[in-house]
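What you see is the complex with one protein chain gone and the rest in place.
Every chain is named by a letter (A and B) in the order it is written, and numbering of its residues begins at 1.
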Amino acid sequence: MEFLRAASVDEALAAARDGAAFVAGGTNLVPDVLFGRKKIARAVDISRLDELRFIEEADGKIRIGALASVTDLLESELIRTAASPLYESALEFAGPLVRNRASVAGNLMDASPAADLAPPLLVQDAVVELASAEGERALPLSEFFLDYRKTAVRPEELMKAIVIEPLGQEGRCAYYKLQLRRAMAIAVVGVAVVLRMKGSVCAEAAISLGAVAAVPYRAQAAEACLCGKEIGVAEIEAAAEAAEDSARPIDDVRASAAYRKKMCGVLVRRLLKKALGMPQPVAV
Amino acid sequence: MSTRVVGQPHPIIDAVEKVSGATIFINDLELPGALTGLALRSPHPHARILNLDTSAAERLAGVAVVLSKNNTPNAPFGINHKDEAAFCREKARYVGDEVAAVAAADEETAREALSLIRVDYEVLPTVADPFAAQEPNAPLVHDSVTGNIANEFHIKRGEIDEAFDAADAAFADEFHTHLAHQAYIEPTGCAAQWHPGGKISVWGCLQSVFLIRTFMLGPAMGMSPDDFRVTQTKPGGAFGGKLDVKAALMAAMLSRAAEKPVRFMMSLEEDLIAMRPRMPVHISLESAWKRDGTLAGKRVRIVAENGAYSSLSPAIMSSIALRTDNLYKTPAAEIQGKLVYTNIIPSGQMRGFGNVQATYAWESHLDNVADSLGLDPAELRLKNYTEKGDVSLHGWKIASCAVADATRYVVEEMDWKAKRARGGKGRGVGLASCIHVSGNKGFSVELGPDDTDPSSGVVRVDEEGKVEIWSGESDLGQGATSVMAYIASEVMGIPVERFRVPPTDTGYMPFGMGAFASRITLIGGNAVKLAAEDARRNLLDAAAEFMEIPADELEIVEGEVRAKALPERKMSVGEVVRRAGSVIEGNGKWLAGGDVLDKEKYGNPSTTYSFSTHGAEVEVDMETGVVTILGICCGHDPGRVINRLGAEGQVEGGAVQGMSFAMMEGLAPLEGHLRGKNFHDYLIATSMDAPPIEHDFFESMDPYGPYGAKGLAEVAINPITAAICNAIYHATGGARIRTLPVSPERVLEAIEEARK
Partner (left out) sequence: MSAYKINLCVNGKDETLDVQGDETLLRALRRIGYVEVKLSCEGGDCGACAVLLDGVAVNACLMFAAQADGSEITTVRGIGTEDDLHPVQEQLIEKGGVQCGFCTPGIVVSAKVLLDENPEPTREDIQRGLAGNLCRCTGYKKIFEAVSAAARQVNEGDGS
């Protein structure tokens, strides 16, 4: 395997050809190469491109550099206050040693159905900025994941940033990762919700699910049960049911498909109530 | 007896080198000129080897040797059944079975060589289920073993049928345990060096350097055990898994064939799929009771999963079958066991040696019984526990016992009565107890030289006043040899900083069986104590001559020989040795008590027995089944505590390891393929999962143990699984976990079943 360290974004883009792969934190790619799960002809090291490592507020949005590490998310006051589901997911993400290296872009590019950062980014309407030698384009995260470990990113494209809508005053949110141990665990189910309230009416609802289909996704049918409505128990029940119906999980070593599906309903119901400050039958 | 060293908290004696990263583990050992050894493992659970062509691999530049059935003799070996060979002969019987091995100049070449070995397999139907395996038309794992039954027994003791006929109540339950790995962090490895003349040196992270020569290396290589010098490298954890280590055989065979040193290091994945993990068992229980909660009798049926080869599994099954009958006064019992071959990784011994599984089943059953009889589970146990002086149904002689004190402590410390009165609302408490051997005579017959379960020690004092202890037992990181140093320090009056206990080495050390069956503190400790007493006597005799004071008027204090009456008349221990002109030595040998069991498994297998009670408090999310362990509380009877810090470490480590086994672990076989092949699919407890632990010791002062000490390693892990499951039962108002591990999904299923 050829190794090349890019000194700039342009240099990285120029090297992105002939079976090349970008390597940033390496937390997924390096063991994939070591154990032969991925064969790459050339690794283009972008881990030192500091211009891609930032978290900033711009034009009323939050812009997260592609190479911001998961630790960077945890150390950002902006993320903690204006993207709290993302902050909570970062807290549950692997362990400190991995968080120090793993980049936000890498978690998305790996395109695991269980990618921890995907559900919270989806509910804040994330858009990824991609660059290639031909130019730049913006791609909504909801169109980013095509299939199991397959993204809409072309091989020669480099992710530069992820832009999300801040929660703002009206944003009500909640996040939960169902896992088999308290750290260093792949999600059994990951759920994030954001409700943007106009008074007592829900203006916008975002519900996303991870590890229950080939890709992390927005549960639009569930969102439709809430949008434009005053949310009561009936709306929440309908949304939970729709979320459960939307899941297409598989059986694996962590849990059965049936359990995962059922948990989509349970957790969406619970997180909606939590976001709205409604009483819970059982504490999360 | 007042003691200076024994009973105090001490660091382990090799802690400094460990915290500074200076310890040399097997993979750190430099062996100049060593080749890299790797194995080709079967990708199929069950397949006939039609053709095996290694010629391309042999021709590859840098390859020294390729071994397989084609060029090695058929020399079956095995502890109970000679059902395993170095390499697959006609068939591969599990995914991971060694088909061939190579030794090459480096890892890359060795890997390429493996890829050049051509094997034509005829894939055979997989025997994955131990019940289906017993069906008349089931495929056979070993063609000569009909019904896939490796072992079978049926014992009746006492008036069992009458006990059930006369009982006020009888209850039945079934429990299933899972395939779980020891999951030490250090992957297993061994190295070997062939010497001209035919002798072989072997190094490895081994629990028993002496026994691996007799049960594996000698018979499998057609050599005498004495042809091997085996030296232990400090294991990075073992927990039973590094007793039966085929990597030693691979390294030795490759080295002999290549006539060069060979390093054979397993990857974590190889370790997870091809070592000897804890045996899964299916346990059916029936018990008969008087209305007041007196146990009248029990029936046990066990189907145990042997996997492809037997290793120690027959003995483990026996242990599971009989163990819990000795914890309670059991008037009668009927026990049936079947050990069944499957095309899954051979199962084996892990900390508890079956007792984790047996205790989980029986102690879960007891809480069901208590619930049905309307009795408090702690009271039910206290009513039936064995006591000092008892001879159990199976002939176990209880020389010391403080299990009731341990339980009372847990009850008090956990605020048991108040918490039991609540329950059923997602929060609950549970407890469980166990009994364990301190050494087991059975091993001495199966693995050792004879029926004596011996240990011996040598204590050598040098001219600088430093002391080296030679013992054939092994430290696995648990601090076993530190215990020896503290015992000898106590005896000899020499500060422990001056003691060194080198890793075990068959080349110069006296015989010891090794670290298993919680035997080292009792058996090895006694041998070293005798050796230290001998060395002390020899030191005093020598000093008596130089100081012209009778030996019985001398004592050793802080490394100095002093006249008792005139403390200013003194000589350092080093000076005594210098004047004596050579090292002053002491020898000791101790033979374990107890008997070899008879054909009906009757007898007293151990010198003495240890006990513990574990309690757990849990919170259960009734909608997701997620269980949070709020706290663990344990009481242990390890006899006298020698090193308090080390003993606490055993208890805390055992409880969390047991909790981890109960809650999240599993190799998760699916049609013969294991799914837990790395540390993100095979989960063990992280620091985030470690609950607060409170514990204390109830030191029963054993009459046979050194300073009254007994074994502790295994009582520290056995009961926690049942304690947690009983707490879940209490928290949920009746969700009984019958299959491990306790995944959220299983808990939810059990909650739903309980609601029906």
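In this text, a contact is a pair of C-beta atoms (placed from the backbone, for glycine too) under 8 Å apart; a residue touches a chain by one contact, two chains touch by 3 or more.
Source: prediction; values computed, not measured.
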Thinking of the complex as a whole, which visible chains are touched by the chain that is not shown? A, B
Given A:49, A:94, A:159 or A:215, the residue that touches the chain left out of view is A:94
Of B:94, B:121 or B:239, which residue touches the hidden chain? B:239
Among A:14, A:33 or A:250, which residue is in contact with the omitted chain in the full complex? A:33
Even though one chain is hidden, which residues of subunit A still touch it in the full complex? 1-3, 5, 23, 25-27, 30-31, 33-35, 43, 45, 47, 94-98, 100-101, 182-184
Subunit B residues that touch the omitted chain in the full complex: 9, 11-12, 14-25, 27-28, 183-187, 234-239, 267-268, 476-479, 645-646, 648-649, 652-657, 678-680, 684-688, 690, 692-693
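Here is the rule we use: only the chains that are shown with their structure count from here on.
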So the centre of each chain is just the mean of its C-alpha atoms; given that, what is the distance between subunit A and subunit B in Å? 43
Given the complex, residues on subunit B that touch subunit A span 426, 621-624, 626, 663-664, 666, 668, 675-676, 680-681, 683, 685-689, 743-745, 748
Enumerate the contact residues on subunit A facing subunit B in the complex. 95, 178, 180-186, 188, 252-253, 255-256, 259, 263, 266-267, 270, 281-282, 284
